[in-house]
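Note that one protein chain of the assembly has been removed; the remaining protein chains are unaltered in position.
Entry: chain A
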Amino acid sequence: MDGNLNMIGYGLAAIGPGVGIGLIFAAYISGVARQPEAQSRLQSIAILGFALAEALAIIGIALAFVL
C-alpha cells in the first residue's frame, strides 16, 4: 500500500478549518442558549461562517489531488 505525502499535508492543513468550524458552532450554540428567539437570525450567520471556514479545507483537498 503506497501513499502520498500530499495527503499527510492535507490532514495537517485541515486542523485549522476544523478548529474554526468548532469555534463558529460553539458561539452559535451559546448564542441560542442565551437568547433562543434569535435562532433564526443566528442560523444563517453561523452557516455562512461555516461555509467560509470550510472553503479553506475544500481548497486544500482540491490542491492535495492536483499538486
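Here is the rule we go by: a contact is a pair of C-beta atoms (placed from the backbone, for glycine too) under 8 Å apart; a residue touches a chain by one contact, two chains touch by 3 or more; residues count from 1.
Criterion: contacts and distances are computed from a predicted model.
Chain not shown in the complex: UniProt lists it as "ATP synthase subunit a", one of "Cytochrome c3 family protein", "Autoinducer 2 import system permease protein LsrD", "ATP synthase subunit a" or "Membrane protein".
Although one chain is not displayed, its contacts with chain A can still be listed: residues 1-3, 40, 44, 47-48, 50-51, 54-55, 58-59, 61-62, 65.
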